[in-house]
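If you scroll down you'll find the structure; I have some questions about it.
For this view, one protein chain was removed and the others were kept in their places.
The letters A and B name the chains in turn, as written, and every chain counts its residues from 1.
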Amino acid sequence: MKKSLVALALTGAVFSAYAQSSVVIYGTLDDGIIKRTGTTVQEGKRDNNKLGFKGVEDLGSGLKALFQLEIRFEPDTGTIESVTRPLFQGQSRVGLQGSFGTLRLGRGLTAFQESITAFEPWSGMPTPAGFQTDLQVAGYVSTFGSGSDPLGPTGNSGNRFANSAFYNSPVLGNIFQINTTVGTKENDGSTVALIGRGTAAAPQFPAGAMGSVVPYSVSVTADNGPAAMMLAYERNEVDTKFWSVAASFKPLNELKLMASYQQQDQTETVLTNPKTKAWLIGVNYSIGVGKILAGYGQKRPDNDFDNPALVKTKQTSLGYEYNLSPRTYLYLEGTNKRMATTLNYYAMGIHHNF
Amino acid sequence: MKKSLVALALTGAVFSAYAQSSVVIYGTLDDGIIKRTGTTVQEGKRDNNKLGFKGVEDLGSGLKALFQLEIRFEPDTGTIESVTRPLFQGQSRVGLQGSFGTLRLGRGLTAFQESITAFEPWSGMPTPAGFQTDLQVAGYVSTFGSGSDPLGPTGNSGNRFANSAFYNSPVLGNIFQINTTVGTKENDGSTVALIGRGTAAAPQFPAGAMGSVVPYSVSVTADNGPAAMMLAYERNEVDTKFWSVAASFKPLNELKLMASYQQQDQTETVLTNPKTKAWLIGVNYSIGVGKILAGYGQKRPDNDFDNPALVKTKQTSLGYEYNLSPRTYLYLEGTNKRMATTLNYYAMGIHHNF
Partner (left out) sequence: MKKSLVALALTGAVFSAYAQSSVVIYGTLDDGIIKRTGTTVQEGKRDNNKLGFKGVEDLGSGLKALFQLEIRFEPDTGTIESVTRPLFQGQSRVGLQGSFGTLRLGRGLTAFQESITAFEPWSGMPTPAGFQTDLQVAGYVSTFGSGSDPLGPTGNSGNRFANSAFYNSPVLGNIFQINTTVGTKENDGSTVALIGRGTAAAPQFPAGAMGSVVPYSVSVTADNGPAAMMLAYERNEVDTKFWSVAASFKPLNELKLMASYQQQDQTETVLTNPKTKAWLIGVNYSIGVGKILAGYGQKRPDNDFDNPALVKTKQTSLGYEYNLSPRTYLYLEGTNKRMATTLNYYAMGIHHNF
């Protein structure tokens, strides 16, 4: 029976006209029991929880098309991440990969944010025991007006650029790689004014305002096997600047030492004490089926390190992962974080990749 | 070509580092035509509509890791369930299974709510023809201040615990199983005050308040083949209590008889007539490729069964399912539900599992 117009449309809607691509479904579920200073026992995550879809198409001649869509969610309540974040909070990107490197469009971690997690003992996990969200970015993601996406919807992750192009070079000389993210000045959905150096009546960035500069992020990484380094610089759409230098060293296969130093500069939106500095050191040590994670770091919310009125943050963390398989482990961790007040945090739970 | 830091991160983002797990995609689409007293003809569901992702990882030595994520949606409009419920309304759980039983963390049906559906002629489907949502839980899920999650967001399902641990024992003595759900006192997202025994000015549970007790749910089931029984007890985070006893018997392979009795106690939040009692009887009869469903039940919104001011609910339902395959059937059903007013409800549609 011959198929006519809508018959074709309909069949096309049920059977793909092109060869079925092999979409990979992947994800992480991480949930545990938490006790932190001042609250009762809670349940919640240590790592980001995700359900993703990705695929690679071989276009011939070494060229590939690739896409990735990653849902983020809260395991303890079943909502999307933070209830209000985008459905594909993890990332939504599409692009090409070839001898020139990888070029993608969409929304995802910036070049800096994607590179830095290799130099943090918790691999960038958002648990309060980890250092990435606060210390390793010198407060960059947590202060309004800073972060990678200050003109995005309130509560959105501050580690990502929307409306951007993402480029990763091939590995050069067997050691170096250059990563770049460039965005547009588009307002990414903010409905709140950023007062900045303006006033409540005349905010520096009214609700819905465009960025003042084109945001970009660059990281250069070097890796010769036991030793690795990273240099990164990022400026966001309201001209907050951030730079970081980080290194890691593996004296033994089981032992990884890490250190980083970083500085944030909010001169364009903050009048007093616009600079923040932070450093941290960390270690990962594999022992049998387990892994020990430990770290210490400080953050100073000013460039005046001798001003006693400005409170320094001092964080000490210790964790243990017990591997049930390469995909699944149990964990136990604790943190002491001294700021104006002190936060103690303990968690145990399960982490499962699929 | 050697891969450097972000190269690895990038490749890892496209090709999983671990062996690809076999994620199972499953779901249900159920949609039909509905006529109920006082409205025009509508289109809508009889059963929950779902799209789920689940997997099991063999950890060796009889131990398994398992996860399940279940999207719920409205088939007639394409929105998530009730427009506002969590993305993974069905469940989001991760855990371990072994000789000790099954232990999971996250959000899902409580032990009681998961056990009771085996004793209801509509298998717990949310259609008005079914008895679970109202009679089989003695109104427990439909009154604010009761239900499994009274401090969850308004409109959320009242059959689930968030922030909980779920334990199912192995089958003991070839007959018995014990199921337990224990939650935390966390507020699960409620932004509305529960006045309870307080006043509008000083509600018993202000918006965002924590629970007064640790919520838990227990069910014990017994099944020797033709006969099965359940005893269940649940108390929620505002100390509403619920218990139920249920039984089923299969005199023939094609015939299943069911009965249950249940009682809700809202003494801690309601001043007058805090107790509700309900009972129901039901039958499933398979005949050829069809199945007949029938049931009758009553609910009394008080412990004073002789108080004529309190209106009894009396529900009679009849349904028929015509199987096109083990995964797909057509259905036809009707209900007469007498309360202060009378609801007549008729529906026909298609139910498809994938």
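Operating definition for what follows: contacts are C-beta pairs under 8 Å (C-beta built on N, C-alpha and C of every residue); 3 or more make two chains touch, one makes a residue touch a chain.
Predicted model, so just to flag it, every value in this text is computed and none were measured.
Within the full complex, the residue among B:Asn48, B:Thr221 or B:Thr335 touching the omitted chain is B:Thr221.
Among the residues A:Gln42, A:Thr184 or A:Ser325, only A:Thr184 touches the chain that is left out of the figure. Taking the complete complex into account, residues 1-7, 9-10, 13-21, 23, 25, 53, 55, 57, 59-60, 63, 65, 67, 69, 86-96, 105-107, 152, 162-165, 183-186, 188-189, 210 of chain A touch the chain not shown. One chain of the complex is left out; on chain B, the residues touching it are 24-27, 29-32, 40-44, 49, 51, 54, 56, 66, 68, 71, 73-80, 83, 87, 102, 111, 114-115, 117-118, 168, 170-171, 174-177, 179, 219, 221-223, 228, 230, 324-328, 349-350, 352-354.
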